[in-house]
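Only a single protein chain was left out; the remaining protein chains are all shown in position.
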Amino acid sequence: MSETYYQSYGIVVALLIGGVGLVAVAFGAARVVAPRRQLPEKLTTYECGIDPVGEGWSQSQIRYYIYAFLFVIFDVESVFLFPWATTFERLGMQAVVEMGIFVFILALGLLYAYRKKVLEWV
Amino acid sequence: MATIQPLREETMIINMGPQHPSTHGVLRLVLELDGEYVVSCRPVLGYLHTGIEKNTEYRTWQQGVTFVTRADYLSPFFNELGYCLAVERLLGIEAPPRAQVIRVMTNELTRIASHLLWLATTGLELGAISIMLYAWREREVILRIFEMITGLRMNHAYIRVGGVVMDLPEGASEQVRDFLDVMPGRLHEYEELLTGNPIWRQRTEGVGHVPGDELVALGVTGPMLRAAGIDWDLRKQLPYCGYETYDFDVPLRTAGDCFARYEVRIEEIRQSLRIVEQCLDRLEPGPVMVEDPKLRWPAELSVGPDGIGNSERYVRHIMEESMEALINHFKIVTQGFQVPAGEVYQAVESPRGELGYYVVSNGGNRPYRMHIRGPSFVNLQATPRMVEGGLVADVVASVASIDPVMGDADR
Partner (left out) sequence: MIVLGFFLTAPMGIGYMEHKVLAHMQHRLGPMEAGGFHGWAQLVADGVKFIQKEDIIPKAADSWVFTLAPAVVMVPYIAIFAVIPFGRTLWAENLDIGIFYVLAITAISVIGILMAGWASANKFSLIGALRAAAQLIAYELPLILASVAVVMQAGTLSLVGISEAQHHYWYIFTQPVGFFIFIVASLAELTRPPFDMPIADSEIIFGAYTEYTGLKFAFFLLAEYGGIVAFSAIASVLFLGGYQGIPVIGHLIPGFFWMSGKVGALAFFIIWLRATYPRLREDQLQRFAWVALIPLALADIMVTGVVKVLVK
């Protein structure tokens, strides 16, 4: 059983290798065919024709971190949902109610966040 | 030795423009960003400085037309009209009635073309790519009409001091009428695509809002001002070319945001169509240039197979029949005419707002000084007020709603 289980990923791995190979071959071909004439002007960072101000890796505020927190919470929830989704039919109404409570609590959290007005792009 | 840098609150300075897809040519905005929020915005102008104002001081009065038409290159007829009206006021003359009607008609067609281009580029900047091609399709019809009338699609130099350079060619009125038949349906099409479109509304409603009194303080004119509920249209307030005799409304909105500006411009296209229709009805046969031989451009132009040029009949006249005509032609074309000393400010309502020409003469055959009050330049002053505190995405929408033409701003 476990052998076939891992075997079934063989093609996936083969495809990944194939994909990487494809990229490598294409880049190799481009290296051969494409011209290379590097000038300092050409290698500067694009900033609308003006010499860039400061460095490109400047600090930037990520204003949506609250969404990111919510996302992590809900993402974990969704992982729980998948195994449940395939089996709840056998377990019957009890499982649905239990998951309902679980989802309800999370939804309550979302509602709380909404009422607290943190679902704004501050 | 490695030291731990203290946590700092840093903002990002970014140059939006001059080489940017949506800064209408070469407008440069230096933005200070906090995340995606705009903390401050400083417009930098001058990348398209052409020296048009200064150049006219070295050319005769007639030649000035060919310069000013290139200032606001999306509404050339307005530049020509503003300049010619100013010079005519210094001369104390007025163009004949037919010329006045043709002037109004070409101007209003230009307004439509300009607003269509605004609609196209604004649509593109907000990601609505189809409206761009639809609006360009109709603008193309107008440009064809212009080509038929003047021989050129833009920079026409058609309106001259004392009238227009030549009469409408045969079939021009019919072409304009065909356009008038088609356009209302197309306008309806645009509105179907945009006005009710939830995303279009979300991107424009409440964006770039500036209240009317602040706009007045900044000197902003045109559709921006009218979208904030201030009834100021020079065609009504300080009429020229007989605008007071035409029947049209000045569309007003009170919201003062990008959506209101969009609505005002769409409605202005409709009103311009009304005016053009009235113009067609008023086209009576008659001269299109003043009779005074000391002023009128001596040539007789016509659109030939190779473009615009002197008509054959006229060339034969000066070369073979009349020595005096040749002398007169030579004198007017090379030396021009003299304009009495004085100064005058004449403004016209361009698609972007008040386009003013301040002209000073010292009695010579060239302007002593000429200054253009470009509406784009003045309206751009409102940019920081509109975008500061908003998002980068709204900068694009706000700047687009100003409808700046850099040729008009930098001159």
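Each chain carries a letter (A and B) given by its place in the written order, and its residues are counted from 1.
Assume a residue touches a chain if its C-beta (ideal position, glycine included) is under 8 Å from a C-beta of that chain, and two chains touch if they have at least 3 such contacts.
In this text, all values refer to a predicted model and were calculated from it rather than measured experimentally.
Note on the undisplayed chain: of the listed residues B:104, B:126, B:157 or B:402, the one touching it is B:126. Although one chain is hidden here, its contacts on subunit A can still be listed: residues 8-9, 11-12, 15-16, 18-20, 22-23, 26-27, 29-31, 33-38, 40, 42-48, 52, 55-58, 60, 62, 64, 67-68, 70-71, 74-75, 78, 81-82, 85-86, 88-89, 92-93, 96, 99-100, 103, 106-107, 110, 114, 119-121. Contact residues of subunit B toward the unshown chain are 12, 14, 20-22, 33, 36, 123-130, 133-134, 137, 193, 197, 199-200, 202-203, 391-396.
Basically, only the chains that are shown with their structure count from here on.
Taking each chain's centre as the mean of its C-alpha atoms, subunit A lies 48 Å from subunit B. By the touch criterion stated above, subunit B contacts subunit A in their complex at residues 8, 10, 12-20, 23, 28, 33-37, 391. Per the touch definition, subunit A reaches subunit B in the complex via residues 47-50, 52-54, 58-63, 121.
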